[in-house]
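Worksheet: the structure to be examined is printed underneath.
Missing here: one protein chain of the complex. Every other protein chain is in place.
The block that comes next holds chain A.
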């Protein structure tokens, strides 16, 4: 399946700005509890960034995951909960988004990343994403053989 011109939402824009440290995406935090929640969210995203960062084969690009802020567990199923960001030429862009089931990823070339997504027991999807155009190709990985 091919999808052209991956839709850029305001959320992506804010998340991108947040990722490059220009702007903190803060959905009307006012009380102390909200500020604490935001602080924890930022901590988690920083840890997630460190955990997931992978360099492109030529070392010129960096990809990592970030999650959007949610305040209820159901929202981790939102299709824009997890974002894969790529830094190149001094700019950061969201190249792929999906729910919390997004799994590991690997650079295939300097322009392509293969992203895996769990979908159940012995069920794994993969997406080969062009980091420049954000076009992607979805496949079902065959990982279970009941014999």
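Side notes on the structure shown:
To be clear about the criterion, a residue touches a chain if its C-beta (ideal position, glycine included) is under 8 Å from a C-beta of that chain, and two chains touch if they have at least 3 such contacts; residues count from 1.
Just so we're on the same page, contacts and distances are computed from a predicted model.
The protein name that UniProt records for the chain not on display, among "Cell wall hydrolase SleB domain-containing protein", "Sugar ABC transporter permease", "NADH-quinone oxidoreductase subunit L" or "Cbb3-type cytochrome oxidase assembly protein CcoS", is "Cell wall hydrolase SleB domain-containing protein".
Seen from chain A, the chain kept out of the figure touches residues 37, 40-41, 43-44, 47-48, 51-52, 65, 67, 70-77, 82, 98-104, 116-125, 140-147.
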